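Have a look at this one.
Only one protein chain is missing; all other protein chains are in place.
Per-chain numbering from 1; labels A, B and C assigned in written order.
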Amino acid sequence: MWDKIKEFSSEFFVTGDPLILGAQVSIALTLVAIIFTLSYFKKWRWLWTEWLTSVDHKKIGIMYIIASILMLFRGGVDALLMRVQLAAPELEFLNAEHYNAIFTTHGVIMILFMAMPLMFGLFNIVVPLQIGARDVAFPFLNSLSFWMFFFGAMLFNVSFVIGGSPDAGWLAYPPLSELSGSPGVGQDFYIWGIQISGIGSLATGINFVVTILKMRAPGMKLMKMPMFSWSVLSSCVTIMLAFPILTVTLFLLFLDRYLGAHFFTLDGGGNPMMYLNLIWMWGHPEVYIVILPAFGIFSEIVATFAKKKLFGYKSMVFALMSISFFSFFTWAHHFFTMGSGANVNAFFAVTTMIIAIPTGVKVFNWLFTMYRGKLSFPTPMLWTVAFIPCFIVGGMTGVMLSVAPADFQFHNSYFLIAHFHQVLIGGVVFGYFAGLYYWWPKMFGFKLHEGLGKWAFWFWNIGFYVCFMPQYALGFMGMTRRFNEYNFDMGWQPLNVVSTVGAFLMGIAFLFQVWQIAHSIKFLKMEKTGDSWNGRTLEWSIPSPAPHYNFARIPVVTSQDDFWEKKQRKLRGEKDAPEVIAAEQAPLEPIHMPKNSGIPFIMSLSWFVAGFGFVWDWKWMIFVGMGGVIACMLARSFTYDTDYYIPVDEVQRTEAAARGAH
Amino acid sequence: MANPNAHGAQHGHDSHGGGHSGSLKSYVIGFVLSIVLTVIPLVVVMNDMFSKQVNTLIILVMAILQFAVQLLFFMHIRDEEKPRFNLIALIFGLVIMLTIVAGSIWIMTYNAVAT
Amino acid sequence: MLATALFLAMIAVISGCSSEQYIVLDPKGPIGQQQKDLIIITTLLCAVIIVPVLILTAVIVMRYRDRPGRKARYTPDWEHSTKLEVTWWTIPIVIIITLAVITAIYTYKLEPSKPLESAKEPITIEVTSLDWKWLFTYPDEDIATVNYIKFPEDTPVRFQLTSDKAMNSFWIPQLGGQLYTMSGMAMTLFLQADEPGIYYGSGANFNGEDFAQMTFDAEAVSDEEYQAWIQEVKGDSPALTLDGYEQLKKPGRSDVQLFSSFPEGLFQYIVTQYVEDGSGGAHAHHGQSGDSGQ
């Protein structure tokens, strides 16, 4: 009996490694600490009723953001570990097995569990406020999406201490990721972690498309909608059409591993190349899914801090939409070297390059928004201005990669690594940081400390260039990605050391940001106004943080940058349009709101249980988990009592309190 | 919800996605058409009427027509109000779906495994 | 700005190129040479627009800062100019069209399975990526090597690529770009070395634990030396048997090994091993790359 337990636990827990032991201990300690704190302050109930069951888009947004910052930390630590190993491979800091696991989890976590939730967090916080709605179209589904993401991410992360991490690369090419290549459970954690959170992402995509198309405030025609909302629309349309492909692809890989199917296996007529083909049909749109909202954020910020209308609104919209459209026609550029022949390569090379055109137009429009503007540079604007040079150089190297015959030399080299970090960090991370700094006061009612923010900014920027510029050179030196060690004759070491220094500068930058948040909370200075930056769009017209119901009265919109125009009219002493005044002066009414629900949490937890069962092939656990899922669905279907009304006097009280601070 | 039905009556146009409208006639026409469009390819294939290519072409065309019948007579895609988000979304989805299928076939012809 | 400076510095470092370490930019064969040309052309083409944009960014940011005593104009409602917008739709379009044409031409020209023009007959080397080593078989000479190849300079080499296990990618940067090695498929890649030398070769596509050990030397020598080497290998090395191959196939790293012979049709066997009815029509399915490999 005892032996059996021992044998089981040695397979179940990852053992025998100080690194992982340390992690296990710290995870256990953190858990104990959290449980203790919550119990000590009697906060369990509060946590459940105020947060875990909340369907309020603002709270869900905040939870997304917290989770994503934790994931940024985890992915960042992975990155630093890799960089240490690459600076001094002779030290054997990480063995091959660890190194492989770490770049795999780094890639997955950064893109799927850091960038995506950070993006969803911003969607949630901003979109309803920006279009003048009280919530998203389907608040219950929204909460479900969050918890699916959260439990999916947890399932993925748990593999670090239980069972072993996946180590077949962030897109897990078969046959390496098949049972024949990865017999451990790590790959199953990968499949189920991503699958579960992917379903959540898909639901979010649908939710926001409906929200944006159907819930805009009266008068806000599509062509009057703020650019961020446009970018969310284009990103969500892309999610809707791309994520099902991911779902199927992972499902097929799962069938291969679990039921012995032969989609991508070596034998039985399976074709691993079909997986490459499918995964990139999702993977390429995915990178645009994460960059498009960043484009939207930049558009908002540039206009705000140039105090000038966004230049070329129509072009911007058209560019966004055409990028999401074309993103579906370029996937093969990730495997030009597969030997699909000149026709295929030429076609996909050209479609890829085409994307440079609308992207370029966006860049020019931002520049000309600043041109003849009156620029000020608080932190959100700093990130925006730093983004432009970084991103266009990264975009340019992307175009170089898209030249198919040249890509035969670039493919899988550090040139590629440098390209995508430049667009991902310079574009996505900088963009989301900009958004976070910009909308932070809207979320919490206070601004982040500017001085510390500037330190973080400079460390990130300088660190970025120091880290990734040498990697282009390493690419030309023939260094391939995913090497845990290399031959010293190649002369790669000096540049690798430089690169590692850069990575640590970014690590320091991150610490500055943590400090910045802590400092700003400690010396809390609540803002008196809801309009922190002299903003242009509707979200700035209500108090910060926004009341539960967002808008006491749904506003009527008459122009682009409606709030800005209104302020201008006031300055000029002009009157608003009659319908605007009518809407503002209409008597308050009870506000119809969705009720909180525990079902999303429980249902996602059930998915987690089922996923865990699938990973270990424990039938009873699969049964329990799936049973839970079905029970939750039926329970929801039979629930008719899903909403309530906030009475007028409560709205009045809340408004008075919020406005009273003026 | 004070009086849902009153509202329902007042705004008869809420059938954005779907099958509110339509008459028995349109359903019957649709049904008959769909039967016919299923029988034709069956006859063609079972009797090996034409060459393989022609057969394939015929049955694919029939399938597409069948799809159109379902859309028009059963799902009432015509009845949607402007702006026709449903239709736009459908078209966009179909374009991407076709890209997936055709693109895969095209790319993978050069990378078939030895069978 | 910072980015511009660093970017230019990067270009300077790379184009300085005195250092031989930038092996991609120091090609020793016709394919690598053309790819290098292409890289330079496309970089310049992109730079033609990117560099001005970088400068423009710096200028605009400097000039329109909100600072006391600033003279620049401020037009808060200026949001559209057809002339300007047409300009910046047009310029990228023109550049991309140029780039597309160049790319298409080179794509057909550098199609990996296209034989190289040469007075000399190509030699064939069959390449199999294993976990975690390269097996090279010379069908014409009936010798085999592991993690090392030698071939005559100035002669086209037809590499036939496959994999027995996870895929990899066969890359000798100084001779030319890479191509995947995939199980169940035989891909063709033509390369040639213009001068003698030892060239770094690697597996460029991750295939598991000891992936980093899959580097090898590719040595180009004169015809005579090549012939002498073949004789030497035939003379002093053991033979690779089917059993020996099964051993070699087992996961693990390997030093350089030489074999005086190998089981006939080993490569075909590897490619078609999963075909149940055994008729082995493997190549027939591979379109252009496979056909030229017959």
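Simple rule for what comes next: a contact is a pair of C-beta atoms (placed from the backbone, for glycine too) under 8 Å apart; a residue touches a chain by one contact, two chains touch by 3 or more.
Simple rule for what comes next: contacts and distances are computed from a predicted model.
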Expected UniProt protein name for the omitted chain (select from "Cytochrome bo(3) ubiquinol oxidase subunit 3", "ABC transporter permease", "Galactose/methyl galactoside import ATP-binding protein MglA" or "Heme exporter protein D") would be "Cytochrome bo(3) ubiquinol oxidase subunit 3"
Among A:V55, A:M227, A:M240 or A:A456, contact with the omitted chain is made only by A:M240
Filtering A:G22, A:P183, A:G260 or A:P494 for touch with the omitted chain leaves A:G260
The one residue from A:V248, A:M490 or A:M626 touching the chain left out of view is A:V248
Contacts from chain B to the absent chain lie at residues 1-8, 11, 14-24, 27, 30-31, 34-35, 38, 41-42, 45-46, 48, 52, 55-56, 59-60, 62-63, 66-67, 70-71, 74-75, 81-83, 85-86, 89-90, 92-94, 96-98, 100-101, 103-105, 108, 112-113, 115
Hidden partner sits against chain A at residues 133-134, 137-138, 141, 202, 205-207, 209-210, 213-222, 240-245, 247-249, 251-252, 255-256, 259-263, 267-271, 274, 278, 281, 553-554, 556, 579, 582-583, 586, 589-592, 634, 637-638, 640, 643, 645
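We take it that only the chains that are shown with their structure count from here on.
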Note: of the two pairs A-C and A-B, more contacts are counted for A-C
Distance between the CA centroids of chain B and chain C (whole Å) is 45
Per the C-alpha means, the centres of chain A and chain B lie apart by a whole-Å value of 35
Two or more other chains are touched by the chain C residues 182-185, 274, 287-289
Multi-partner residues in chain B (2 or more other chains touched) are 110-113, 115
Seen from chain B, its contact residues with chain A in the complex are 85, 92-93, 96, 99-100, 103-104, 106-108, 110-113, 115
In the complex, chain A touches chain C at residues 96-97, 100, 168-169, 173, 175-176, 180-181, 266-269, 271-273, 306-315, 335, 337-339, 341-342, 345-346, 349-350, 353-354, 356-357, 360-361, 363-365, 367-368, 370-377, 385-386, 388-390, 392-393, 396, 399-400, 402-409, 411-413, 461-462, 465, 469, 472-473, 475-478, 480-487, 490-491
Within their complex, chain C touches chain B through residues 182-185, 271-272, 274-275, 280-283, 285-289
